[in-house]
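Left out: one protein chain. Kept in place: all the others.
The block that comes next holds chain A.
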Amino acid sequence: MGFFFHIGRYFSMLKRVFARPEKHKLYIRQLFHEIDNLGVNSVGIVIIISVFIGGIMTIQFAYSMANPLYPVELVGLGTRDTLLLEFSSTMLALIMAGKVGSNITSEIGTMRVTEQIDSLEIMGVNSASYLILPKIIAVVFVFPFLYIISVFFGLLGGMVTGPIAGVISIPDYISGIQWLFYPYYITFSLIKSLFFGFLVASVPAYFGYYVQGGALEVGKASTKAVVNTNILILFFDLILTRLLLT
């Protein structure tokens, strides 16, 4: 089936997703459940990855700038800008596409192959809206918070690792992360994280919602969903960077 078929079906699914909900109260209850399931449960992995990447970047910047002509603050500046501009938005979205995206595809896909979605439809429930809308809202809502958490713990990771590895002192690192700071970088990345949050929820939901077959196909759909979400994240990263940063 062609590329345009999937595009058409994806937008037709979105039209159903954003239809007027049957009962707001149930959707809100579902939304809180998804915020907890997809967002709060991801905080731990975001912190672990960010701390390590922050530390690794600090060591690598120090290594590549081991030249007396370069000011030592460049290590903190480099770590900060990489976290702000790319890692905590794009790389984190790629990681979340693996964790949250595959979870969404397998959950919705399993509901499809076990006829739970048919069951909702027969009850007269808009299954696309009931199952997917709370997930999209939840992920779009939590992504900016995850971005902020990631930046904070990434910088913290660099601050802890730098002195332990003996590559930079804490005062130099703090001075570096304050040097030539452009607040717009945060605005830019928050905008990106909203886009990426939408992709991370809606694309895997699409692959799960239209899965056909059994457990094997659900697994294949999860893989396809993660791969396609990653490609779309990188594509939109390029577009957004061109539009908002240059």
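Everything that follows uses one rule, which is that a residue touches a chain if its C-beta (ideal position, glycine included) is under 8 Å from a C-beta of that chain, and two chains touch if they have at least 3 such contacts; residues count from 1.
Rule of thumb we're sticking to: contacts and distances are computed from a predicted model.
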Complex member absent from the view - protein name from UniProt, among "Carbon-monoxide dehydrogenase large subunit", "Transketolase", "TIGR03915 family putative DNA repair protein" or "Phosphonate ABC transporter ATP-binding protein": "Phosphonate ABC transporter ATP-binding protein"
Chain not shown: contacting residue from A:Ile7, A:Ile48 or A:Ile122: A:Ile122
Contact set of chain A toward the excluded chain (per top definition): 22-23, 25-26, 110-111, 114-116, 118-119, 121-126
